[in-house]
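One structure, as structure tokens, below. Some questions next.
A protein chain is absent from this complex, but the other protein chains hold their places.
Here is chain A:
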Amino acid sequence: MTALESPAVVIAPKGAPIRRNTELSLLVFAALVPVLAYAETGLSMDGRLPAGMLWYGLGLGGFALLAHLSVRRCAPHADPLMLPIAALLNGLGLVFIWRLDKARELHPNYPAAQNQLLWSGLGIALFVAVMALLKDHRRLQRYTYLSGFAALVLLALPAFFPARAGDFGARIWLHLGSFSIQPGEFVKILLPVFFSGFLMVKRDALALASRRVLGLYLPRGRDLGPIVVVWALSVLILVFETDLGTSVLFFGIFVVMLYVATQRTSWVLFGALMAGLGFWAVTRAEGHVRGRIDEWLHPLAAARGAGVGQIGQALFALGAGGAFGTGLGQGHSWLIGFAAKSDFILGTIGEETGVAGVIAVLLLYGLLAERGLRTALAARDPFGKLLAVGLAAAFALQVFIVAGGVTGTIPLTGMTLPFVAQGGSSVITNWALVAVLLKISDLARRPAPGESLQPGTTP
């Protein structure tokens, strides 16, 4: 299993610029923008600069610098855009969480910004660790089945833990004392690793052994095994943990990776069909999921005596933002109430920075996902390609699922907006995800040792 085994377009020609200085200068902006946003929020809400501004700025800058140095040291050829985008999103997220911490109208309101900064630090630490310890992403292939098993265990765990009243229906948390983590977040990396390793081995069988019916290549019955297993798993998550988002996310990742591995459109159609079927069946049976769909269809329907639901409040917040927003710290997005800082943080962004801010954030996500996919294009080994596609698609899908839910595009499912929303598990997972992508891109953009590859060389 070497990089040369699978022919691929080689993107990075010899002598491609390393771009570490580009990354550094972008990081300066990525740290400066949130610090200025922090200052503006403080000025508009209290009429003075926030007291913690220096520490916040130093902390954010320090984290960014640490990450940058580790990239410079361990992945010098890596993509220069991903780290600054991640840092910018993380920094902006902290500002919005801090802003909501200051909303005295929000009840109950537990200060979360400091914890989030701590978690971001842990995320950076994990990022640095991945940079230093993961010499070559292909090593992950060795842990294919271990990853699969670990993913399964982590996914299953919350179902066996007692649910808490504050979890609002979805059982996706693990409560350890005052600590709670969402194991599903870590699975977002483990599953692509497993799928990549698995599909690497199986893809020929899946791609070639098929019958052609009505212009579509239909897979053989026995090759259906893996997709049926993953599908069943997704449905089980949905039923036992009532977590629509995670379920859709994992199935989506799998279908995307299957498609990329086999190049068979029929898998996509088949996957979509199965997803639709499973979704329909669960909707009929599961009240929680049905409630979510009702709320999506009628977000402005108010319960008797109460106001509209959370999606309705999120839509109000977005509508109030209009084109350019109310200005930082001047919106009323705390009306969203529960989860305003986590799943619904896009509502605050939308209200205080307007559609301009929402589109900017969405573009940052799109750019990050596209850099990941570009890494997949550039990667020279099929495992790296698949893994990069899986991680990038996981990222994009998660953004779509949560942002789509908050804006009422699709039914809402409990998910965090990567890097921005409050949530420790999410932040550290996403930093690790970016680290792995950077490692893959480092190898992809690195000139092959001792070789002088010509641009566009295809054997």
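Heads up, the rule we're going with is that contacts are C-beta pairs under 8 Å (C-beta built on N, C-alpha and C of every residue); 3 or more make two chains touch, one makes a residue touch a chain; residues count from 1.
Methods note: contacts and distances are computed from a predicted model.
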item	value
Omitted chain (choose from "Putrescine transport system permease protein PotH", "Chemotaxis protein CheW", "Penicillin-binding protein 2" or "Carbohydrate ABC transporter membrane protein 1 (CUT1 family)") - UniProt protein name	"Penicillin-binding protein 2"
Residue among A:F198, A:Y259 or A:W296 touching the omitted chain	A:Y259
Among A:A75, A:L134 or A:A369, the residue in touch with the chain that has been omitted	A:A369
Full-complex contact with the absent chain, from A:P34, A:G329 or A:G404	A:G404
Chain not shown, touching residues in chain A	6, 8-9, 104-105, 256, 259-261, 263, 300, 302, 307-308, 312, 315-316, 318-323, 332, 335, 350, 354-355, 358-359, 362-363, 365-366, 369-370, 373-374, 376-377, 382, 385-386, 389, 392-393, 396-397, 399-400, 403-404, 407-409
